[in-house]
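Then we have subunit A:
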Amino acid sequence: MSKHYKIVVCGEGGQGVLSIAKIIATAAWLQGRKAIYLPNFTTEKRGGVSMAFAQIGDEPIRFPRFEKADLCVALSQRALERLLPFFKDGTVVIVNSMLVKDLSGIEQWKPYRVDATTIAKEQLKKPRTFNMVIMGAMLKCIPGLSVEGFDGALKKQFDSKYKKDPTLKDLNEKAFRIGYELIS
Partner candidate 1 sequence: MADIIHNANPAADSVASAFPKCVRVESKPHLYCPGCGHPEVLKALGLAIDDLGIQRRVVFGIDIGCSLLAWNYFNLDTVETHHGRTIPTMVGVKRSKPESVAVAYVGDGGAYAIGAGSLLNAAVRNENILVIVVNNALYAMTGGQESPTTLPGMKVATAPYGADQYFIRAPEVIRSVNSTAFVARGITTVLPALRALLKSALQHQMDGKGFAFVEVLAQCPLNWGTMGDPKATIDFLEREMTKEFPVKRY
Partner candidate 2 sequence: MSEKKFIMGNEAIGRAARAAGARAMFGYPITPSSEILHFWSGEAGSEQGKKDNLVFTQAEDEAAAGFMLIGSVLVGTRAFTATGGPGHVIMQDAFAMAEAMRFPIVAIVMQRGGPSTSTVVYSQSEVTLACFGGNGNGYRIVYSPASIQELYDYTIKVFNTAWKYRFPTMLLSDGYLGKMMDEVELYDPAERGIVMEPAEPYSQGQVRTRPLAAIVPSPELDARVVDGVEYACFRNCLNFEEEALAVNMETKTAFDAVAPEIIEYEEYGDKDASTLIIAHGIVSASVKQAIDNLKEKGVFARLFRPITLNPFPAEQLRTSAKNAKRIFVAESAVGQLGKLAAHALCGTVSVPIVEYSRPSIGILPKEIEALVMQPA
């Protein structure tokens, strides 16, 4: 019943919450796994809290929602509050430490603090690589997915964009690896 690895990503509308979950699920599927993705958002395009669910496994997945998650990713402080009901023993938690400052309630989960904003802006000089840093960190936690497989999936996913801007591929892969290495 909990054979599927369950992921919830939550953040502010416009932060790329849906894309992150969607790309993770698609990449898993492209690597031959079974995957399912479900967005859940409010009416505001910007400014509301967005949440997205992804599940990855080896058997077909019947239902897109679940009660407890194996991996919770909080991109903002109020997103973290929305995620609390999904926490269980052993839930891995990743927070975007630029916006999630107060971790007092969740210390027992030993959250990974990833400052993806600063990394994307200062280290990579491209704020849009924020998502890639987060996804790199996530990938380290999800069993059964390889970095190489993910690179391949991204190449498929962003084929047309990469053709237009070949530097984007290197940049994405770099951002992704930085995120990946942040998780030990």
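Basis for inclusion: all candidates are chains of the complex that A comes from, given by their letters.
Heads up, the rule we're going with is that contacts are C-beta pairs under 8 Å (C-beta built on N, C-alpha and C of every residue); 3 or more make two chains touch, one makes a residue touch a chain; residues count from 1.
Note that the coordinates shown come from a computational prediction; the quantities given were computed from them, not determined experimentally.
Please state which of the candidates 1 or 2 is in contact with subunit A in this complex.
2
Could you pull out which subunit A residues touch candidate 2 in their complex?
Counting only subunit A, the residues touching candidate 2 are 1, 22, 25-26, 29-30, 34-43, 60-67.
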